[in-house]
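Below, a portion of the complex is reproduced, with chain positions unchanged.
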Amino acid sequence: MYSIVSPLARIGANVTIGDFCKIYANVVVQDDCIIEDYCTLGHPPALAHDQPLVIGAGAHIRSHSVFYAGSEFGPGLRTGHRVTVREGTMAGRSLQIGTLSDFQGDCRIGDYVRTHSNVHIGQRSVVEDFVWIFPYVVLTNDPHPPSDGFLVGVRLEKYCVVSTLACVMPGVVVGSGALVAASALVSKNVPAGVVVGGVPAKVLGPVDIVKMRDESGLSAYPWRRHFHRGYPAEVVAGWVDEFADK
Amino acid sequence: MYSIVSPLARIGANVTIGDFCKIYANVVVQDDCIIEDYCTLGHPPALAHDQPLVIGAGAHIRSHSVFYAGSEFGPGLRTGHRVTVREGTMAGRSLQIGTLSDFQGDCRIGDYVRTHSNVHIGQRSVVEDFVWIFPYVVLTNDPHPPSDGFLVGVRLEKYCVVSTLACVMPGVVVGSGALVAASALVSKNVPAGVVVGGVPAKVLGPVDIVKMRDESGLSAYPWRRHFHRGYPAEVVAGWVDEFADK
């Protein structure tokens, strides 16, 4: 009820649109999506262009969210409430965006990326496949704010994990499988497979120094050795093979 | 106007429901409540169940807030704007939830708990009576994220205070009457009655080293010695007695 949906929007089969929504003309919502109440899809960008907003099949966008025109999402997007996604966000499949998260646009997001609540993704960020970002993390981009023409995004490489309230400084690369501890200020590149923490962050050791909370004595990282929930069977099978002898 | 209220929702006497609201069937709003505009009450949880949302008498829920089914609140709840409360939040009387705060559900909250803006309460948290939580605090729960089956909530004991931008690590117990300083990363249990600060947090001394900002020379903690606003007369009388000779 009360939703305002442009007749020019291309809405797929088996799509549910909630109440009090507003969907602009320049929007493609593929099949089997759920759009909850009070959502805006296709908000006009500050700089007008004619790129559409494309929401891949099977998305679930929770209430009070705002997506601008000019972004694309592969299948299986899932969001919390009140997310904001600006133009130029190009994301792969099965992205999860936590409640209150704020994607500033002009960024590249891989497949199976999961952000928890209240994550801030600055422009020019690159987030590779299978990355995890926890609550209140900020990916910055301005090396000496305010500046013009100097913005450099953060790169989070495959499988890395950025913990709660960490701040990643402009241009920093967090290496594959690395772990950034909570409340860290990451001002230098992080090598693959290490854990860093502190303000400013220092290398604390290889990630395998973090042990499971059980009697196994095994390392908690790489997390893909033991955490498989929600990933497709073929991906998990590859991980099982990778660690079969370890 | 324009609100969508299920005829099966049980709405008490003298309840005001704002505009553009959505109230599902599985909701109980007791007497004398104010529900502001754009609120959702009884949002269906991800895992369907048939527990209702129960809002105790005298609540004031500010605009753009989302409460899921499956939570209960004692009388006197007050919220800011845009709060999100997931299923399984069991709260006592006179809870205050600040603007933008995000209760992830599956948590226990005592009586007279007050959270300021933008507080994140992870699942399995336990917050005892008379606790204060200030802006941008995060209570975490995953000891080696991402993990499955290892979540351990934070416990905040009676009267303790967690200051702005502090992060409390999984499973940590903050003792009764303790004070966590702003921007602290609390990775170990905090004994009752001490102040901790830093990244990682260390014990700085007993809480009574923090003095009042006046000429009295008195300690600012325990705060219940001097701060009584908004508590019932019988509670305050007990506190006055407790400190009568000190």
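First chain written, first letter: the chains are A and B, and each begins at residue 1.
Everything below uses one rule, namely that a contact is a pair of C-beta atoms (placed from the backbone, for glycine too) under 8 Å apart; a residue touches a chain by one contact, two chains touch by 3 or more.
Since the model is a prediction, treat every value here as computed from it, not as a measurement.
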item: Full complex, copies of the single sequence (shown: 2); value: 3
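Assume only the chains that are shown with their structure count from here on.
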item: Length of the line joining the C-alpha centres of subunit A and subunit B, rounded to whole Å; value: 28
item: Of all residues in subunit B, those that touch subunit A in their complex; value: 2, 4, 20, 22, 38, 40, 43, 64, 66, 82, 84, 100, 102, 104, 118, 120, 136, 138, 140, 143-148, 150, 152, 165, 167, 169, 183, 185, 199
item: Contact set on subunit A toward subunit B in their complex; value: 1-2, 19-20, 37-38, 63-64, 80-82, 99-100, 114, 117-118, 132, 134-136, 161, 163-165, 182-183, 198-199, 210-214, 220-221, 223, 226-227, 229
